Every structure is written in C-alpha cells, then in structure tokens.
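The complex is shown incomplete by one protein chain, all other protein chains being positioned as in the whole.
Order of writing sets the chain letters: A and B. Residues in each chain are counted from 1.
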Amino acid sequence: MSDLINLNFTVNGEKKHIKLDPSMTLLEILRNILKLTGTKEGCGKGECGSCTVLLNGKAVNACLVIASQLEEAEIITIEGLGKGEEIHPIQKAFIEEGAVQCGFCIPGMIMSAKALLDENPHPSEEEIKWGISGNLCRCTGYSKIVSAIEKAAKER
Amino acid sequence: MSVVGKSVERKDALDKVLGLAQYVDDMHFDNMLIAKGVYSKETYGKIISIDISKAERVKGVVKIVTSKDIPGENLVPIVRKDMPFLAEDVVRYYGEPVAYVAAETIEAAEEAVKLVHIQYKPLETVLSIEESIKEKAPKIHPHGNIHKSYKIRKGDVARGFSEADIIIENEYRTPHQEHSYLETNGMLAVPAYEGGITVYGSMQCPFYVQEGVANILNIPLNKVRIVQTVTGGGFGGKEDIPSLYAGNAALLAYLTGRPVKLVLTREEDFFTSSKRHPSLIKYKTGARKDGTLTAIEVTYYLDGGAYSTLSPIVMWRGLIHATGPYRCENVRVDSHVVATNRVHCGAFRGFGQPQVIFAHESQMDILADKLQIDPAEIRRINAVNVGDETSTGQKLETSVGLLETIEKSVDKSEWQQKRSIYEQDKGDKRRGIGVSSCFYGVSLGAGGRKYERSGAYVEINRDSSVNVAVGTTEMGQGMRTVLSQITADALGVKYEDIYIVPVDSTRVPDSGPTVASRATVMSGNAIRDACRQLKERLGKVAEEMLKIPREVLVWDNDEVYFKQNPSVKLTFKSVIEEAYKRDVHLATQGWFVAPYTTFDEETGQGWCYFTYVYSTNVAEVEVDMTTGIVTVLKVTAAHDLGKAINPALVEGQIQGGVVQGIGYALIENLLYDKSGKMINPNFSTYIIPTSVDTAVIDPIIVEHIYPDGPYGAKGFGELPIIGVAPAIVNAVFHATGVRMKELPVTPERLFSVIGEKK
Partner (left out) sequence: MRRFSVIRIRSLEHLFDLAEKGMTNPYFLAGGTDLLIKIKDDLLIPPFTVLDISGLQELRSIHFEQDYVRIGSLVTHGEIEKHPELRLLFPSLTDACHGVGSPQIRNRATIGGNIGNASPAADSIPPLYVYGAELHLVNSKGERWVKIEDFFTGPGKTIRNPVEIIKEIRIPAEKRDYGTYLRLGQRKALAISKISLALAGKKKNGSMEDVKIALGAVGPTVIMAVETSLYLRGKELSSEVIKEAGNIIEKEAEPITDLRSSKEYRKKMCSTLLVKALTNWKQVA
C-alpha cells in the first residue's frame, strides 16, 4: 500500500538495514522477517503481553508498534537476553522457581521483568505484580513468576 | 536416590525461557500457504448459497473449500458425530466455519475471506437452557434439543426428605468460561508421500485429531501422521476442537498438495472453540438437625451449545459428582445437556463439575447457617471416608483423604480465629472466610471406558540414555517431567538421562486422550510395566556379571548392587554395555488397562471411577460494601492426590487452578447480544485475572497413597479449580450475609443484592 521504507534499527545489538512496508508491525518483522520466533502473538491487540519486547529500554507490545515508528530504534527480544552460552539471571530464576508451565507467556513475561528490574532493581512484591500486570498467564496463577522475579532481583 | 517426590526442574523449562520452544506458529515450510476461515455471520440459518467467485479472483488465493470439497465424511468424530467440519445446509451458531481459504499470503487470505458471499435464511433461534427445554422450542437437531440425559437413583428420596428436619431448595446458575490458553489453536498440514498427510499442531489428544483427519479425507489412519507441537496451554480447550481445525487444514493441504498453516486469531478462537458449559441447577437438600444429609435431589441442566462435542461425558461426570463428597443414602439426580444456538461447549478443567459443585457447596453452607453448625464441621460430619459409598453405590476402598484436607486447610488458614475476627467487621470493608470440599474421579471412568488404556514404549540406548514414547501429551502441566521422574525411579537411573520423545503418532502408542488428570496414572503405569520388563532382561545380565541372584539386586542411582552388601555393585552403564554385547533387546512396550469401572444407565448406579482425588479450599475475601467489589485475600487449598511425584508442579497446578477459579467466581463471562452473537470475543472485554487480581495462595499437599497408582499417585490437574468458586461465594456470604446463587459475582450483581437486603 505504501512505498517500502529503508529502516535502520538494532535488534539484540545487531544493526539491521531492511526495506519493508511501513505498516508492518514490529511483531511481524521479528517473527516473519528476522525469524525471531521467541516473541509470541497471543492476541494481536496489546491485551496479553505475549509479544513484549524492549524498545529503547522500555517494555512495549510488539503487536502495537509499526515499522515507521522504528527508525534508529534499539530492540531487545528474548533471544537477546542471555550472553552467549550464559543465560540471563531472570531466565535462570524462572527455571529454578518453577515459574514455567506452558511457556507461551514466558518470553513476554521475562521481558517485562527485565524492564522492571532495569528501572527498579529492588522492587517490592506489589511492584513486581504491577510490573507484570500487562502480561496474562493462564497456567501459573502468577505466584511462582513473582517469586522468580524476586529471586532474580536478589541475585543481581 | 529416588527422584519421585522431589521438585526437580522441568524438562522443558530451559527451551521455554530462552524462547526456543517451537509452537506451531513458529514453524515454517517452503511453499507454505496460509489458511483463513470464513465464519458464519448468522446465528441459526439455512445456507441458501455460497458464492466464492469474487474471493477466488483475489491475487494469491490458491484454494477455497466448502463442504462440497470434502472427500470423506463431513462430521468431526467426537463422542457422537453431529458437528460438521464445514457447515453444509445449516449454520447453528454465529462463528461456525463455512469455508476456508488458502492463499500465498495472509493478506490475500484475509481479503478473500471478506469476499466470500453467503446467503442465509434466518431461523428462529434458541439462546438459553430455558428456551431450549420449552415444549415448543425450535429444534436445532433432528433428534431435538436434548443432546443427552443421565440419571442417578439411590435409595428413596421421598423417605429421605420425610426424615429431614430441614429441607432447602435453590436454583443456581453459572456462565460460560473460555479457556484463554495464551496460545490460540493452530495446525500446520503437510502432504506426505504415498497419499498420506502430516499434521503438526497444538493439541491435547493427537489420536482424536488423527481420527478427525482420516475422516474428512477418507484415508486410513496409517496415512495420517499427527505431530504435537509445543502446546501453549489446554485446560480441556484443546481436547475436542483441534480435530476440526486439523481436518480443515489437512483438507486444504490435501487438495493443493502444499503445506498449509492455519493459526487462529484470538477472536476466531473465541468464536469457534469449545467453552465451559453454562448451567442451571435446581438443588434440594434434606438434613437432620445434627447436619447429616438425608436426601439430595438435583436437576442439572447444561447448555451444550450448537453441537454435542464432549457434552454427554461432561454431563455424566457432573452427574456422578453432583452430591459432593458426602454420604447420603437417598439420591435422585437428573441431568440433561441441551442444544442452543450458541457456541458448542466441551471440556474445561473440572469437566461438568465446577457448576454443580458450586451448587452443592452453596447448599452445604446454607444448611450450616440454618442449623447453626460451623461450615467446616458440617462437611466433616458428612465427609466420605474409606468404606463409604458414593451416590452411585461405589464403595470407596482406599485412598480417601477428604477428612485430612478439611482438617489441614482449616488449621492452616486459622479458620476458627478468622471466623470470629472477620465477623467483627461492620464498616464499608468486610472480610469473610468460606470453605468448600469436593472430589474428582480420576481418568475417564465408566464414561470413557473405551479409552481407558495406555501404552508406553521404553528404549535404553547404547550409552544408557533412555527414550520414552507415550501418546499422552505435555501442554504445560508438566507431564514430561513427571513421567521422566517415574521412569528414572522405575529403572534406577538418573532423571537427566530420561528423554520423553515428542508426540508423533508414528512413534508413540495411542495412550488415550490427555485429559481428566489421567496421564500420571495411565502413562505412568504403562511406563512402569515396560521398565519392569526391561529390568527383568537386565537382571539376567547383571546376575551373571555379579554372580548374585537378581532377586536380591537393587537398581538405584545408576547402579545395581547386592542388597546385603552394597559395595558389590555395577554401574548401570556397564550392564547396558554388556547387554548390548549379548544382543539383549533393550526396548519394549508397556501397557496399562485401567481398573474395573462400570455404570448402568438404567439404574443410575455403578462403579464409576477407579479412584478419586479430594480437596478442601478455604477462601478469605474482603468485600467493599460501597462498590460490591470482592477482593480475594487468600486461598488455602488442601489436596489429596495420592502421591505428589513433583511437589513444585503440584503447587503450580494449585496456584494456576485457584486463579482460574477466582476468574470463574468473580469476573469471567461470555456475553451475547439478542441475535446470539458473542460480543466479547477478546481479552479486552472477556476479562481474566491479571497478576494483581490474584490472592495469596497456600497449597497443601495431602498424600493418601493409591496402591494401584505409580508410587501411590492418583493424578492431578483438574481438581484445583473445582472448589474455588463456592469457597469464595461462601466467604462472601460470611462477609456480607448475602447469598449469591449466580456466577460470576460481579460488583454490579453483588451491589444490587446488598442494596435489596438493606
């Protein structure tokens, strides 16, 4: 519909220059073009948080951001969290605390946790709950997810 | 070093936290087409014509299928066949699939969907249980509007009521509940060689899907390969309906010769997937002054929606549990699941029980109040124990932990103290504490006897690592982990050495569906059978190597040693190496058939389930009297599940189930407009709990060993949601003095009843 635009942005520390339709969502770019399928689509309408990624350090729903808004943006997805072989402390805490069940919400949940801890390294339980209040989970009842984030905060 | 009973890390956790787990939408094949459904915009109507000509001309559209294109039978095989893969002459609910488009791109598919023109002749609709059972109601199916009826008859209810000092009679209503698994339904069908087809997808029951695909394509089962992808939640919602999506994806792949991916949007999933049945329950209870039950009479209606799917057995399970986990000699229950022009209802965690348990646990609470007996005490007075009989005349022989769940939840929650403390609240914010007890028959029981067997294939590789193939599935509940623990202990090897292979119908035996908390017992026992056979073979090898009779050898922690002198030992690895040298067959099939169950439809009596799990929930709430808002403060949930193979997973099941129960009690509800169209088919209007809508949850594990289960386990998963809503509603009564008989207890409803009472 529109002319394609040349987009320069960074994903997980890697510079990208791609030509694409400006109306394409960040979620479509990540999943379909860059094949970073760790970011999930649960609703497509910003209601579930499964597609949460960091955009310039802030948690956003990738389904509600389009290409034209991404010039010079820095994006971090679940794939960009660990360092090489080493997994991120939040990921480690999720495993140890048994915070994972079906796993579909987990990448988004971990990205929200990352955004929260980056801004507030020692959140209270209440602050953790509000920090992940945009991420629906239907399996866990959130209890072990909250404990995992508490644990990750302690061990940072 | 047993791993059973330990909270080992989940097998699948690492992949999932890294974002590496492959769900169906993460898969891609070259040359793949994207499918989109054309869904009915009429609630109940005759299809006059379907015009696909404009849609076919959209650039990129490769194939559009309607019912005419189906080479096989246009019926989804579930309990009984009444649901078409694609509507033929009639649509029976808004959203029913009428056609599917396969196109090169999703954009083309979506555009074509809009251009398929369907003409309907509207028919008079039936939109509620009350409308459906009216004498002159329009018929939705040729046989009428009753999908199925069942009954229980025990003793003499008239006599029972005449012996009662008090009789209470009430009507209860419960709403639809949508599973809201975070991953929507999705299938990817790929043509295979020699006329076969492979379908990858999100599902609980691959062998149901296999039958569905074979049916629509009219090809034998051996040409249909089903591969379960990592499944993002099920809760029953991926039991019946994946067959429909898989069938249609397979049809498109079959006719185009190309891979076809069909992944639903959230809205499409809301409109077309099965739900928890709404209910209407008329409940009459008689009791003596001392609280003992004398008679129970129930008429239980479920709204099955447009097609019966699993409704008959959902109804049956509700029926069997309709009187609660209590002794009562005189019982009469009639249950009917009826058709309406709303979305079909099927399996949802609890499976026909949460509705009727809301009713019976409300009744018990009302009795307690009227008789001035403590609500926990009235449950203790009537609770079943070993040696007691259920409403269908089944004698409970072992593993009945109900009383212990009552005691532990009451103690741990400080029930007595809080009853009196909360009663002091007189202001705008009032707290209350309530209790409920329930039980759950494990596995399918007599209602699903034909599926009550399970196979397992266990293979020890040359390097002593172990592969296990079972036909039950992981959907998040932790089955791969639990079965790995069972295998590790059964062989005496490390948990880390066990690998549960992906579920692929060409590699795994049909173990029946993964539903009804049955995987632990059914697959667990089949695995143990296989491991027993393998250990017999390995025992011969070890016996010769150690020169010690195999009867006194112990297999544990990757070693085999002499019972009387553990220093005389071999590593498991060395025994395997030797066995391979000797050409010992180190792979075998285990098999398990569930213990005897039966049900007589005529007498309404029978030995319904081979065992039951029990639970008691204590809920604490705070009600804002000025808004009607209920905040759940805490839920103390005690569950007898035989043996907790992995306590952390059990806790996770309880926490998740409680929060689903909070949603069911307070906020979740599907809404329909007057025409029968669902008006809140998404997460902004169908509200499920977020992290700040939860409560403190205190899980308590009670273990009354079930001798026929693996390591004493009975199974778990369904139970946690079942008793939550009534415990909350009973707590609301304690806080406010207001008895809510319809779910969900929204602020609007509660506030208006509080207002009436003032």
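Brief remarks follow.
Throughout what follows, a residue touches a chain if its C-beta (ideal position, glycine included) is under 8 Å from a C-beta of that chain, and two chains touch if they have at least 3 such contacts.
Please read all numbers here as calculations on a predicted model, not as lab measurements.
Checked against the full complex, the candidates A:52, A:77, A:101 or A:140 give a single residue touching the omitted chain, namely A:52. Residue in contact with the omitted chain (choice from B:492, B:689, B:712 or B:726): B:689.
Residue B:106 is the one among B:106, B:133 or B:705 that touches the chain missing from this view. Contacts to the hidden chain, counted on chain B, fall at residues 106-107, 110, 626-629, 667, 671, 679-680, 684-685, 687, 689-693, 747-748, 751-752, 755. Listed by residue number, the positions of chain A touching the unshown chain are 1-2, 5, 21-25, 44-47, 49, 52, 55, 58-61, 63-69, 71, 112, 115-116, 130-131, 133-136.
Basically, only the chains that are shown with their structure count from here on.
Taking the mean of the C-alpha atoms as each chain's centre, chain A and chain B sit 30 Å apart.
Within the complex formed with chain B, the residues of chain A that make contact are 31, 35-45, 47-48, 50, 77-79, 82, 87, 91, 94-96, 98, 100-107, 110, 128-130, 132-146.
Looking at the complex, you find that chain B touches chain A at residues 7, 9-10, 12-23, 25-26, 28, 179-184, 230-235, 265-266, 475-478, 648-649, 651-652, 654-660, 682-684, 688, 690-692, 694, 697.
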